[in-house]
Structures are given as C-alpha cells and as structure tokens.
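The complex appears here without one of its protein chains, the remainder shown in place.
Just so it is clear, A and B label the chains in written order, and each chain counts residues from 1 on its own.
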Amino acid sequence: MEVKTNEAKRPAAALNPLKFRAAIYNNMDSEDIGFSNYSYWKSTLRTFFKNKAVVALVALVTGMIVMSFMYPIFSTVDPNKVSMLPLEWNLRPSAEHWFGTDTLGRDIWARAWYGCRNSFLLGFCIACSDVGFGMIAGALWGYNKKIDPFMIELYNIMTNIPSTVYMVLLAYIMNTSYITLFVSMASRGWIVEARFFRNRILSIRDSEYNIASQCLGTPMRRIATRNIIPHIVSLIIMEAALCIPYSIGSEVFMGFVGVGMPVDAITLGNIVNQGRASFTLHPYQMLLPTVILCTITVAFYVIGNKFADASDPRNHV
Amino acid sequence: MKTALNGHTTPLILSAKNVEVKFNLRGKTLTAVRGASLDLYKGETLAIVGESGCGKSVFTKSFIGMLDKNGYISGGSITYDGEDMAKYTTEQEWLKVRGKKIAMVFQDPMTSLNPVRTIGEQITEVITWHFGTEHEQAKREAIELLKRVGIADAEYRYKQYPNEFSGGMRQRVVIATAIACRPEILICDEPTTALDVTVQAQIIRLIKELQKELDMTVVYITHDLGVVASVADWVGVMYAGQIIEYGTVHEIFKQPAHPYTKALLMSLPQLGVKGNDLYSIKGAPPNLFKKIEGDAFAPRNPEAMEIDFEQEPPRFDITPTHWAKTWLLHPYAEIYRKELDSAEHKRKISATKPEKPFGYKNAEKLLQVKNLSVNFKLGGKEFKAVDSVSFDIYKGETLSLVGESGSGKTTIGRAIMRIYNSNVSGSITYKDENIVEKMSKNETKKLHMEMQMIFQDPMASLNERAKVDYIISEGLYNYHLFDSEADRMHKVEEIMQEVGLPKEFSSRFPHEFSGGQRQRIGIARSLVMNPEFVVADEPISALDVSIRAQVINLLNKLKRERGLTYLFIAHDLSVVRFISDRIAVINKGRIVELAECEELFANPLHPYTKALLSAVPYPDPDVERSKKLLTYDRAMHNYTKDKPLWTEIKEGHFVLANQAEISIYRTEMEK
Partner (left out) sequence: MDAQQLKRYIRLIYTKAFRYLGAVLVLCALIGGIYGNRLHFVFASCAAGSGFLCWGWFTHLKRTGFKLVGFGEKTAEQAKTPYIWRIDKQKRLHKPSFMMTNADFDDDLVNATACNENEFSKENIIASRMYARAACGVMLIVISFIVNI
C-alpha cells in the first residue's frame, strides 16, 4: 500500500503543533486573482514584435516605402529620359548609373523607385477598395438578414470564378490602362472580404455585450465606435497588408503577359517585362526590380500573417 | 495485493504519478497541473470534480497528448500498457494511443466535428483509419454506430453536416466517433454541460450503456455534483492542479474530509434554505501564475489554520479507499477539528426557518404579458419562437421561466427588453403602458432606466476592449446621468462596492477577471441605472459551483435592499427552487405550467414538468441511483379536436391542457 509521505513535496520537517490553529482570514486575498495588466493592443504588438525577423522585415518595408516616396521628390534624374546616343544604351552598372541603363538608356535605379512608388499606390488603392467595399458590404449584409439570398447567390457566382479569369479576360477585352488594371483586380476581392466582415459583424451584433448596450439605450454611433470598430481594426489592418503584395504581384503578372499598363507607364510590372525582353543579353537589368518585387511580396506576406497571429487573443502567449 | 487493499477489484490499466503540466503564457510559465496522481482500473467509472481552471481538463488531456501547443508535461509519469507516455515527444507515438486506446469526448461537440464534412464521412474516416476497413464496409459500420448512439434515420443523417444537428445529437455523433475504435478508456470532458437537463440525462444513460457493452473505463470530468452522484463509482476532487481528495462516491458525499469538498457540497442551492444566504465559498480560484504555498485553498477558507499557509499538506489515508490532502487530518489538528465540527453542528441547527412565501393577495401587477408571439425567419421558413404566451409579474416577486434551450425563454426576456423591433405580436404592458408599440424617445429612456437585463455568459457579455469603468458607466453616459466626472466615478465606485468588488478594479480590462467577478461587473452595469425590474437571463448557468452561491446571494441581497422584481430565466430547476416565488415552465415556445414554487414541486401536473423534474441531477448518490427517468414526447397529447387551453386549475396554479387532460389532472390533485 502506498504511504502518505511519498506525496508530500518537502520532507516532513518537524511540525509545530501551535500552527494548527485558526489563521486570520483576509477577504482581499481571496478576491484577487492576480493583476495581469493585460491590454489587447499592447499584447498584440508585443507578440508581433517578439519575433526578430518581423522587426527586421517591418524596418525593411518601412524603409522601402519611405524610399520609394522620397526618391521621386529629391532625385533629379528623369526616369523617362530617353537617350539618343546608342552609347548610353544598355550600360553596365557604374557610379553614375548604379544599376545600369536599359535599352533606351534610361536609368534603372531611378525607374525602379518610380515603379515601386506607382506599384505601391496601386496596391494601396486596391487594398482600400477591397477592404473598404468589403467592409461596407459586409456591414450591410450583417445588419440585413433580408439580403442574404441575393448576396449568397452573388457570392457563389463571383467566387467560383478564379481571379485570373477576371484579370486576363478583362485585360484582353478592354484596352490596357490604369482603369482596366484596377477594375480587373478590384472586381472580385471585395465579395470575399464582405463575407469575412459580415461574419465578424454578425457575431458582434448578436453578442451579449452588444445586446447589453442596446438594453442600456446606447445610440448607434457609440455602438459603432465602441463595440464594433475596436474589434475589427486589427482585421482591417491585416487584410489591407495582405492585399498589397497580392496586387503588386498581379500587376507584375499582367505586365509579364503583356496586358498590363501602357508601355510608357513606369510600374514594376513594366520594368520587369522590359528586363525580361533583354534578359539574354543583359541579365543585370532585371536584377533590381525583381529583388524589390520579391522583397515586397515576401515581407508583406510574412508581416500580414504574423500580425494575424498576433492579433488573435488566443496567441497572446 | 495492492488492488484488494485499495478497494478496486479490477486490474490497474493506467497510472499517472505526480504529473506536472506547464504552459508558457505571455512570457510566463503557468503550472496548470501541480503533481496530480491518479490510477485507472478496468471497467470503473471515475469522476474528477473541480472548478474551471483547476486543471482537470488539462490533466486528462495530457493522457492523450492533446495539450494546447504552448503546454507540455514537465514532470511525473503516465504509465499505460507498460510505456511511460509522459516521455512521448512525437505525434506518431501519441497516435498509437489517442483515439485508439484512449478516446475523449469534449464539452463542445463542434470542436470535434469538422464543420465542412458530413458527419457520416467523419465516422467512416475514423474506422478506416484505425481498422483499415474498406470504405463501403466502414460506411455500413458507421451507420450501425449512429443507430447505436440513438440517431434515428441514420442512413439519411449520415449525409448531413454538423450544423444540421442539435447540440445533443452532435454530442451523440461525437460519442459515436470516439467509440468507433473501441477504446479501452473513454474520457468525457464535461460532456453534458452545454446540453439541456433532459438531454443530459439521456447522454449520461447512453454513456453508461456503452461502457457496459464495451467494457470501458470511463472518466468523467465535471463540475456538476449531481452528475457525479449519478454516474461515478469513484470520485477525485481537484483543486489548483492537484487531486486533493479521492474516495468512493459515498465517502465523498457523506464524509467529505477536505474543507474544499465540504464547502463545495454545502454551497449547492439544493441544500439551501429559502430566505437565508446560501453557504458560499469566498473569492475566486487561485491564479496559477502565482507560486502556491501550502494548501492552495487556504486563502479562501475562513477556517484555515496557520500551517495551511506554510506547508503543503501530505496525503492522509482515512479509510483504505479514501484519502485527502489536508492538515485537518493530522493528529495535531484534532482539537481544532472538533471545534469546527461542533460549530458546524450548531450552524445546521440554527439555520433559520424558510421565509414566508410571497403574498400575492395584495400584490400589484408590474408587468403583464398577453398573447405574446415572436416569429423568426430561418432559411426562408418562418417559425414561432414564442407562441401566444401570457403571464403577469407582480411587484417585488421573482418569477422564474424554466425551459430547455430553444424553448423561447430567452426570446421572451429579450422581447420584454425590446431587443426585437419587428416580428413581436401581442401585448406587453409595463405599468399600464404597452411597450410593444413604437415609443417616443422619452418613453424609451424611462423604460431603459426602469428595466434592465443581466446576461448569461460573463465571458461574452462584457466588451473586451473597454475598461470596467466604461462598461459600468455606459448607461450613465447614454442618458448623461451624472453631474460631473467626479460624480460619475463616485457612482461607479459605489456600485462596485455593492456587488463586492474592490474599487481599484475599475481601471482594469474584463480579461483580468474570473467568471464570477465578470458576472458581478455585468450586474453592476445594469444596477447603475437603478432599475425596478430586472430580467436575469441565466445569470448563473455559466458559472462554477463555488461561484454560483456568491451570485445567488448577491441577487437575493439586491432584491431585499432595492425591492427589485426579477424575471429569472433558467434551465436548472434546482437553482430556481431556491430563489423564486413562482415558476413558469416553458416548452417549445408555450408556457405549459405556472405555479408557486413549492406548489409546482409538490404537485407537478404537466408531463413535461414531470420529465424536467425527474431529469435534474440531485447531489446524493442514493437518491440519484434510485431515481426513475421520465421522458416527455409531444405526441402524448391528442390536441387534434380538443384544443389545449391555459387553465387555472387551482388558485395560482395554471396549466396548459385540454378538457380531457384537465379532468385527469383534477383527480391527480385530489389524491
């Protein structure tokens, strides 16, 4: 038979019989379960920045965004300046042209940053439209049960067509322009965002704390600012962050297959495409735009994912 | 032999020794299980009782390697089949045991079911995975299993998705999936907590039958002592990551030794005397981040000894089958123990008489509900959640609305609170004013000031992104019910004091509180409006046993001090008996019986009321085992010609019945 002593953690020291009497009871001790000083955003950011790679990537991306917006302001190099002298075409990297010049003698370093800026702008626009439209449609959808059948049908029709179909078809049927690109990329994403936000808003709307607010007579404005928006801000950030590399990648893909932007527009897609044309002779022309593209895509993807994890309270460990 | 001495007659199959489980949480290490030991013998039923956060689920999850990803076994051993499972590191090793030898049924069936696959496929998947059976054969076996766990029309149900099933049916499916591999040990982690009482009784019966058929060892993890009394042979009580008392079910219920076990049993509302405060355990379970010194229960135990704060008690054997970890059993504590016993004896004798029943003779009607119906649209079909319900609420009484989930009880509460703007018909009159119709801003304001609601789930009813300060003063902000910022702060502090929370807590976020504390914050939020009438929507059903008593006492205190009137919505008749003056039983949107509390328990008439009463688990193993379970089926009424009417069969006792039934009930009452 097992004996009692093997259970006790400490060796049975000499016990003091005087200790076997009533102790003083303290109510505060029983009530306090430990002040953990938890705050949602603090924990989210802490979890997010705990990973060193994330810190590096965030720094890198911030640097690139700043660079791509500052360079066009401070630089004097005209990215569209075509040289008439064949001597200045396809130059190798040098002190004057850090990454060389392309087939028309344009400076690749300058063009890359201009392209980067334009691609970022496009990405931001698409992220805003996708997430913005999606959120508005999702809020309407969540608050109106009546439009359910219509939205479900629309959702079914739209999402069962892959996004590449929209992009390629629209690009081939309409003429290449900023608008075409924007329409073909923004036409599909919003509906999935709408369902995503609908679910969130629906669960917030039906949650007990929101019903409690209704019982207390809280006006709609305060319900939106206090009950709904604080709960979806992190989602908006995350969705937008993940939209950007996707849009930039799509633009490059469209450029690559020759249905992207007009040739005179400076975007990463066009630069990569031109680099590809002269790839066999001057492979270095493709280097910089490709590196920038890869960095943006990978960095945003990782950041978005890590943020998604960090914003989930279950991962606040 | 060891087995004979311990009172077990069957061979030992699993032995967990000094298991320690740790979690990494927010940069700290939390010890969820602090050296718990447990032996499982073949074919036996063991129940592990404890509050949420005591580590009971974590402890058993460590037997099948299903700890959350930040948790790990940091010490001790779990011997099963000659292998120490605590040493397992890879998923492959665990998969030899998990599901095949040791299976688990979780509290929420949806965590076990894949929402996007049909339930049949999920069972078939388990069968082919374990036995390597051909798909068609496995499918036939799965249908057999579904039939076995009591799912009618199994061939058709096979092709349905989990969300097409009710909660009880889902749990049956999970049980079928869990037993598909014929496991040796079945661990049921609060299998019925989320279910209705009648369904709960059926599920427990099903598990009992399956246990006999398959000769399984069943481990129940539960906080419900009634369930324990009805199923267990052996009981282990767990507190703060340790098993603190272990014994046969009779020993635990009749001669509890540990102060925590005693307190747990005393705080049950079934054993309370109406009108008196219920015995309540103070405070909240300990936070496991803190290092625990001595007996973990000591800070909450007003009768703790000094040694309890200093040294951890060892295990003391009381009988060969019963042991407990408390210093009270030490020879040195004998005098003190006798003192406590005599004090306890005195308390029992002096427990005052029950209060007088509520006087309905001169009572004034506060709220009248007439022919209230609420319709909902679901998937294009309209259905009646509430079907022409009528009742009155008198000023100062507590009317309880008892029914199962989906019976429409919450809907009635919310209809009274005007949450649904459309699809409500009938009339609700509050102080001679019909509140179903559109109301002016002033009238709405007046209503919000006088009627408030308390919610069920303390985890969901507080806005996680707001501080307690804002949550409590939300109502004050809405109608600007304060003169200055200082006045508002003062009001918040006052109300926090009233619900028993230190005022320093107002700058914290809801995350930092335990369930009971959060529920008190929710109560404070509605009371700050100074209401007269409160709809309490299952305010205690999501709380732990030890916390329930606190909240019940608080609600009763507020009723006495502020003269509140409650509409108390509940699914548990045992709690309702302790706090209500009248009880209305609701089934499928219709109130079937309404009577004063004691009258209803003495003379239940409607078959549904009887079924509900018989299904409530009672925390006494003798009562529980000799109980007969009654079932209710709507088809037992013949309402085709003879329509049921809402009839007052005796003064104050209403029942929904047709002419034929009324005469049967009359003769029944005369007996």
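Note that in this section a residue touches a chain if its C-beta (ideal position, glycine included) is under 8 Å from a C-beta of that chain, and two chains touch if they have at least 3 such contacts.
Everything numeric here is computed off the predicted structure, so don't read it as measured data.
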Neighbouring displayed chains - absent chain, whole complex: A, B
Selected residue (touches chain absent from view) among A:Tyr25, A:Tyr155, A:Tyr178 or A:Tyr284: A:Tyr155
Option touching the unshown chain, where A:Ala22, A:Ala56, A:Val82 or A:Val165 are the choices: A:Val165
Among A:Gly63, A:Pro219, A:Gly258 or A:Pro313, residue touching the chain not depicted: A:Gly258
Positions on subunit A where the hidden chain makes contact: 130, 134, 152, 155-156, 159-165, 168-169, 172-173, 188-189, 192-193, 195-196, 199, 202, 238-239, 242-243, 246, 256-259, 304-305, 308-309
Residues from subunit B at the interface with the omitted partner, ascending: 65-67, 69, 91, 95, 98-99, 111-118, 121-122, 125-126, 128-129, 132, 159, 161, 163-164, 174, 177-178
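Everything below uses one rule, namely that only the chains that are shown with their structure count from here on.
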Parts of subunit A lying in touch with subunit B, wherever the complex brings them together: 1, 4-5, 7-10, 12-13, 15-23, 25-40, 43, 145, 149, 207-209, 211-219, 222, 226-227, 230-231, 313, 316-317
Residues on subunit B engaged by subunit A in the complex (per definition of touch): 2, 5-6, 23-27, 35, 37, 70, 282-287, 289-290, 298-317, 320, 323, 325, 327, 330, 332-333, 335-336, 377, 380, 414, 417, 419, 444-445, 448, 451-453, 455-457, 460-466, 470, 474-475, 477-479, 500-502, 508-509, 511-514, 517, 522, 525-526, 529
